[in-house]
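Quick one: the structure is below, questions incoming.
The complex appears here without one of its protein chains, the remainder shown in place.
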Amino acid sequence: MAEAAIPRAAEHPPYLAHHFSDIEQQNEAGTLGMWVFLVTEIMFFGGLFAGYTIYRYLYLPGFEAGSRLLEVQFGAINTAVLIGSSLTMALAVRSAQLGRRKALIGFLVLTILLGLVFLGVKFNFEWIHDYHEHLVPGMGFSHPGPHEPAIQLFFCFYFFMTGLHALHMIVGVGIMAVLIAMAARGKFDGGHYSPIEVSGLYWHFVDIVWIFLFPLLYLVGGRY
Amino acid sequence: MTGHVVPVRVYVGIFLALLVLTGLTTGVAFVDLGPWNTVAALAIAGVKMMLVALFFMHLRWSSSLTRIVVLAGFFWLAILIAFTLTDVGTRYWSPTPQGWTAPTPAPAAQR
Amino acid sequence: MELLNPNAIGGLLAQAVPRWPGFPLHPVRASTIAEGVDDLHFFLTAITLFFTFIIFTVIFYFMVRYRRRSADEQPPETITNMALELTWTLVPTALCVVVFVWSSSLYFQNSRAPNASMEIFVIGKQWMWHLQHPEGVREIDELHVPVGVPVKLTMTSQDVIHDFYVPAFRVKKDVLPGRYTSIWFQATRTGRFHFFCTQYCGTGHAVMIGWVYVMTPDDYAAWLAGGTRGETMTQAGERLFHQYGCVTCHVAEGSGRGPSLVGQFGKPQKLRDGETLLVDEAFLRRAITQPNSMPIPNYAPVMPSFQGQLSEEQILQLIAYVKSLAQEERKGTGQ
Partner (left out) sequence: MSAAVAEAPAATRVHYLNADYGVKSWLLTTDHKRIALLYLGTITLMFFVGGTMAVIMRMHLIDPAGALVQPATYNKLFTMHGIIMIFFFLIPSIPAVLGNFLVPMMIGARDLAFPRINLLSWYIFIVGASLALYSLVAGGVDTGWTFYTPYSSTYSNTHVIPMALGVFIAGFTSILTGLNFIVTIHKMRAPGLTWFRMPLFLWAMYATSLIMILGTPVVAITIFLVGLERLLRVGIFDPALGGDPLLFQHLFWFYSHPAVYIMILPGMGVVSELVTCFSRKKIFGYSFVAFSSMAIAVISFLVWGHHMFVSGQSIYAGLIFSLLSFLVGIPYAIKVFNWTATLHQGSISYEAPMLYALGFIGLFTMGGLTGLFLASLATDVHLNGTYFIVAHFHYIMVGGAVMAYMGGIHFWWPKITGRLYPDLWARLAAAIIFIGFNLTFFPQFMLGYLGMPRRYATYPAEFQVLNVMSSAGATILGIGYLIPLVYLFWSMRYGPIAPPNPWRAKGLEWQTPSPPPTQNFDVTPVVTEEAYSYGPPEAAREAAHG
């Protein structure tokens, strides 16, 4: 059988999968694969955004009343925290590109920390607080007032959307941990940074989802 | 063999811009602009998304195929929302907007 | 909007179809719109059979004519014929647009209930139909209507989605919980016709069927008189209007905390956010169950929601009473 076609082990770096002809093709495939996956995520969150838009159109006063029950300062802080983690992630990708392992690990750790801060603020200061305020649908929701059913609908959306987003954050933090372990073992030294770049795309996407969630949930109809 | 490396100051610049925009959108929410509040909030969120996508996600330096994929994602989301709104939005338009007239009294009532 | 006269074109076609004894080719035509819908149906059947016939015969001809005669036979080159491609793109498109215009004009024409049509209220409940005449007669799984009189059914469901379908009248509409949907028909023949529930609604979906009895006006009047004489819907509505304290706010002269309901039904009502809605059954139902989702200018949104306290039947009776207020007001001004 002709061996020339299949690159021999010498020019066959460990991270080049057998079915790709060269590293360029593998990287492009990885990036395109992640972007296509992010499109499926846009549609996945899209189902909830569509439902939110319809009910906001139908019950605007109720949604505005529901939105005012949320603390906007925690939302703003969380947005800033997440944008910060996007910065550290971008810097992590950059240091991976330049092959600086220590900086890469440092920025990845920073990204995880900021992610955990976001989840901490979300869980301790918002969800627990809402639970005590009886604002969690299905767990003793009661908010007597004119728009009671519409407010409950709003909180259904609030918990579904932020819950799904938090789930994606947890998965992202898990990915970062794996990357740190691999980086520590020097897997990304030889200029092979595609896994970092792809995880970065995922993380930035989760940040973009929150960039839309924050105004739609916290600022709908204004705070005056 | 590295992809496009972006200088740190560009990243930090984008980061600060995003923080400013977050502050802006929160601030604008405290000003009563009526329906314009929603438009402002979404516009600012759109600008922030473009910043993150173009610079942090390197969309600005990536192939046109990737850009088409991203646009397709948002276009399909727009299809879902727009077509559902065509139903919800026009549901209570009664086909004949003229008023209602009492039914001719049923035959029994005449006798 | 009536570009094509649906009845003229299809009429000829319908006559051409032979009447098979005992093996009905089309369901009984017992309402004014049945003719038009059947004509469109036959036109579409004709298109289907025509194109199917073309495709089948061309394929059979090619199969016989160009069957492989020797193992390594070499057929000539395929030449792309742009003209042919365009014809079988534009012709189907044109056909589709024609059928679209015809069916949409027919549909819009059929979707408008004539003005003074007789009103009947239908409540779908898991696996039975309550049908209520304004005169107070209540029927289960049966509907008596006079022939030749347009009848408008205002329908709602107490639990899941049902669907009221009378094949003979070619009318069908889902019956939704929490909302009114309506259909209308004008029977053209007396007799007994099936009605079905055609939206899956659980175990008894298949037994949620019944009969529409179309009677001559005299028989209908006799039946109506003989029916169980309870209070009419309007009287029941008035009783509820007082029992639930509506009268304390909705004072007739308009001096109460709520707007006066006299003469309101059927008129457009401007909401606080500028939208104008026609005050019809759906508007009143939303006002009763979710009063604050539709704030009225210069009235405080203090009305409590009656969601859950009033049954669907009671809401319908209240609406019938509010309609009667509009009727009296007109009669008052009429004299």
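Assorted remarks:
To keep things simple, chains are lettered A, B and C as they appear, and every chain counts its residues starting from 1.
In the analysis below, contacts are C-beta pairs under 8 Å (C-beta built on N, C-alpha and C of every residue); 3 or more make two chains touch, one makes a residue touch a chain.
Keep in mind it's a predicted model, so treat the numbers as computed, not measured.
The missing chain, though absent from the view, touches A, B, C when the full complex is examined.
In the complete complex, the hidden chain is touched by one of C:Y165, C:F283 or C:Y321, namely C:Y165.
Residue-wise, the contact with the chain that is not shown comes from A:F44, picked out of A:Y15, A:F44, A:Y131 or A:Y224. Of the residues in subunit A, those that touch the hidden partner chain are 1-2, 5-6, 17-21, 25, 28-29, 32-33, 36-37, 39-41, 43-48, 50-51, 54-55, 58-59, 137-139, 141, 149-150, 152-153, 156-157, 160. By the touch definition given at the top, subunit B reaches the unshown chain through residues 65, 72-73, 76, 79-80, 83-84, 86-93, 95. Not every partner is drawn; the one left out touches subunit C at residues 23-27, 36-37, 40-41, 44, 47-48, 51-52, 55-56, 58-59, 62-63, 66-69, 73-78, 80-81, 84-85, 88-89, 92-93, 96-97, 99-100, 102-104, 106-108, 110-111, 126, 159-161, 163, 165, 167-168, 170-174, 176-179, 181, 194, 196-207, 209, 290, 293, 307-308.
By our rule, only the chains that are shown with their structure count from here on.
Rounded to whole angstrom, the centroid-to-centroid distance between subunit B and subunit C, based on C-alpha atoms, equals 35 Å. Shared interface positions of subunit C, defined as residues touching 2 or more other chains, are absent. Across the assembly, subunit A contributes residues 58 that each touch 2 or more other chains. Residue ranges on subunit A touching subunit B, taken from their complex, read 23, 27-28, 31-32, 35-36, 38-39, 42-43, 46-47, 49-50, 53-54, 57-58, 72, 75-76, 79-80, 83-84, 86-87, 89-91, 94, 97-98, 191, 193, 197, 200-201, 204-205, 207-208, 211-212, 214-216, 218-224.
Of all residues in subunit B, only 1-3, 5-6, 8, 11-12, 14-15, 18-19, 22-23, 25-26, 29-33, 37-38, 41-42, 44-45, 48-49, 52-53, 55-57, 62-63, 65-66, 69-70, 72-74, 76-77, 80-81, 84-85, 88-89 touch subunit A in the complex they form.
Taken together, the subunit A residues at the contact with subunit C in this complex read 58-62, 146-150.
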